[in-house]
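Note that one protein chain of the assembly has been removed; the remaining protein chains are unaltered in position.
Naming follows writing order (A, B and C), and every chain is counted from residue 1.
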Amino acid sequence: MDLQAILNTIFDEMQGQSDRGAVADYIPELAQVSPTHFAMSICTADGQSYHVGETAVPFSIQSVSKVFTLALALGRLGDQLWTRVGREPSGLAFNSMVQLEHENGIPRNPFINAGALVVTDAILARNAPREVLGEILRFVRQAAGDDDIHINHRVAKSEQATGHRNLALAHFMRAHGNMHNAPELSCGVYFHQCAIEMSTRQLAQAGRFLMGGHAPSRLLSPARVRRINALMMTCGHYDGSGDFAFRVGLPGKSGVGGGILVIAPGRASIAVWSPGLDAQGNSRLGTVAVERLAQATRWSVFG
Amino acid sequence: MDLQAILNTIFDEMQGQSDRGAVADYIPELAQVSPTHFAMSICTADGQSYHVGETAVPFSIQSVSKVFTLALALGRLGDQLWTRVGREPSGLAFNSMVQLEHENGIPRNPFINAGALVVTDAILARNAPREVLGEILRFVRQAAGDDDIHINHRVAKSEQATGHRNLALAHFMRAHGNMHNAPELSCGVYFHQCAIEMSTRQLAQAGRFLMGGHAPSRLLSPARVRRINALMMTCGHYDGSGDFAFRVGLPGKSGVGGGILVIAPGRASIAVWSPGLDAQGNSRLGTVAVERLAQATRWSVFG
Amino acid sequence: MDLQAILNTIFDEMQGQSDRGAVADYIPELAQVSPTHFAMSICTADGQSYHVGETAVPFSIQSVSKVFTLALALGRLGDQLWTRVGREPSGLAFNSMVQLEHENGIPRNPFINAGALVVTDAILARNAPREVLGEILRFVRQAAGDDDIHINHRVAKSEQATGHRNLALAHFMRAHGNMHNAPELSCGVYFHQCAIEMSTRQLAQAGRFLMGGHAPSRLLSPARVRRINALMMTCGHYDGSGDFAFRVGLPGKSGVGGGILVIAPGRASIAVWSPGLDAQGNSRLGTVAVERLAQATRWSVFG
Partner (left out) sequence: MDLQAILNTIFDEMQGQSDRGAVADYIPELAQVSPTHFAMSICTADGQSYHVGETAVPFSIQSVSKVFTLALALGRLGDQLWTRVGREPSGLAFNSMVQLEHENGIPRNPFINAGALVVTDAILARNAPREVLGEILRFVRQAAGDDDIHINHRVAKSEQATGHRNLALAHFMRAHGNMHNAPELSCGVYFHQCAIEMSTRQLAQAGRFLMGGHAPSRLLSPARVRRINALMMTCGHYDGSGDFAFRVGLPGKSGVGGGILVIAPGRASIAVWSPGLDAQGNSRLGTVAVERLAQATRWSVFG
């Protein structure tokens, strides 16, 4: 199977696509990104890498960061994390209040905003936000094997200024006793983790610890790797998760910066970036690109 | 890997379990079933079978039937079915009205009751209910390679007498134009398909067409097989689907009769039966049993 | 105070109104009614009557009938009715399922469709629908002091053919044990009570038993009269009830036929008819007309 040829074909098809969705506009820094960017990188289990497009351009990983903080939290806290956050698809938009209200401030899963805030709050514990951010960054750099990964502080500031919906979620969970730090602190760390910038090269490398297979990662136990993949499959694309599973058949996590991290268990870690989003807030072309890849490689976990 | 030994170990563990959940009590016939039954059958891709427990005792497959009618509907109608039913987890109980009301009578997925009613209504088209029931039964028998599969008409009658919630769903969708036959007719067929009885031997055999892999089924194209598996993964256990994916890592579909059909893509079709249910309406011991099987075999699709 | 002059002024103003709302179109018979009709009648506590417009033309009273069946049910069953239906505004549309689902099949109040179905089911008890319909009609005729009030059977048939949403509500409540007769029977009676036709002359007369004051009605005790008025104030206009109370300040009950019955306690019974509806399903001009009347007469109960 010639993965480079497959990537090239996908790249050509994507160049011709006119319906690229809309770039996230709720923070100025993201709104300025051109929808014409496209990049895709694959790291395979045998150590090879394949790339097409602007794979060295860093973009804002946004909610893809939730995968790394979940891994970090599970490594540190273990299964007690699940007393504070569920493992079910929410059936609702990524920033919905409704479910929280009906379920006593316990978010449905760690990949909706409320759940990710709980995970970050759990990592934060009583530590200084600056230290915890350093730890998150170290984890991502270690996973990627690359120290040239940074937080864009302008983006983080921007999110802080407009992040009232996340602050609302955090205060609401605080009212239910499920936010242990001051909402401003946990949200502050969260806004900064979302502002981490990576290229698809870096992101595909950073995803290798979720490949599983014969070479278990030192970052996380095989059982936890499987579970994070399961959560990415059922909850990784908000209320578009079912459709992603249906079309692509691989676990993945998207971010409103237009990036998606996709895992082909035992085979590959894949990163794609195209900034235009669909109605559910997932990269429109990115989804199409991994759908094509899954068809061409037959990497679907579903047979 | 000695699958029989694994099954025997699981069987022994299950015998010792005291917390078996509660048998479904909303229809008298199901309420009379003893919670002590247990059976598990595996059909592997290489044509072998493994069994433990009461694997020849027929039980009411109930919602597991939704997998067969979905396959039948996709084979007959193709992708136009998806204009009438979605592919997303609902995040709500199996018989919820709320989502339908907010989304104009389009059920979230084919495995919640409303969605299964749409699928049955689509198969029914303008044909006679009796004929369509015959067709469903033929499909199941053909999949199982066994003609000794029947509908329990007492169970079907019982469901009809108590099925007001399903009739409410059907009338509601009819009001939105998404139920093409009289609600009584579509519900009638649905109640009968749910009353099909199979043993785990028969059910494991009937599930083989969803294994995919090297020997594609004549019943359904490989692409559709993958998609049904994806739907079973994200939506097969109602609002316990995320947890099943997290714990088991395999696509599956449960029924309130206590049966679960589980697919290990490329490897095996698995049927388990234990009548006691958990709070979400899924077989409690059945879930534990396939969790053990997945751990022992490392068949999780997630690495 | 010259009530006739006030009515004439209102009539003139209404003639000039171009934004009359949309006539209900969900049943053909109602859709054919011209939006240009307008009629308004007042019966005062001192036995006088005042009329303007087409006050002798019968129209479909639709949900205004819920006032009469509630009075009938309270007279027959007393306060035990309140175990099956609440007394709170629903905050939702008139035919919503959501509240029912969250509150175990107990409708919020007797003026949303679900609640009115429970009231009709309670009157029906185990009697023949035809007899019960006769009784409802006798109650309305007695209240109006006019035997020339009839059911439009074409309208009733029409509603039966398109009434799937009401059947859904009834089946849903039956599933919760809060519908004692077969849903088809209770819905059948309900569709017929809604199809009663009255002119504003007849409706204003029929509303006199709710005026209270010095000459108590033989149809209902003063305490029950007050309570029905309270329910009309808080729940009589679906999710437009708050706005009606705010603008008009009098208890009233609307129907999708464009009629509204309004009570000025101790002073008058008022009926208005204009078939065009606003977004909440209440007569647009009818509401404006009673708002003008309340301003001119200072009949608001709120000072």
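We take it that a residue touches a chain if its C-beta (ideal position, glycine included) is under 8 Å from a C-beta of that chain, and two chains touch if they have at least 3 such contacts.
Since the model is a prediction, treat every value here as computed from it, not as a measurement.
Of the chains displayed, those contacted by the omitted chain across the entire assembly are A, C. Here the missing chain is touched by one residue of A:L100, A:L117, A:A143 or A:A245, and it is A:L100. Residue-wise, the contact with the chain that is not shown comes from C:S90, picked out of C:S41, C:S90 or C:S186. Remark: the omitted chain is touched by one listed residue; of C:M14, C:A39, C:M233 or C:L285 this is C:M233.
Interface residues of chain C facing the missing partner chain: 86-92, 99, 108-109, 210-213, 222, 225-227, 229-231, 233-235, 239-243, 245-246, 249, 251, 263, 265-266, 300-303. Take chain A: the residues that touch the chain left off the picture are 96-98, 100-102, 164-165, 167-172, 174-175, 183.
The rule is simple: only the chains that are shown with their structure count from here on.
A comparison of C-alpha centroids places B closest to the centre of the full protein.
Among the remaining chains, C is positioned farthest from chain A, on the basis of C-alpha centroids. With centres set at the average Cα position, the gap from chain B to chain C is 47 Å.
As a whole-number value, the distance joining the C-alpha centres of chain A and chain B reads 32 Å. Annotation for chain C: no residues touch 2 or more other chains.
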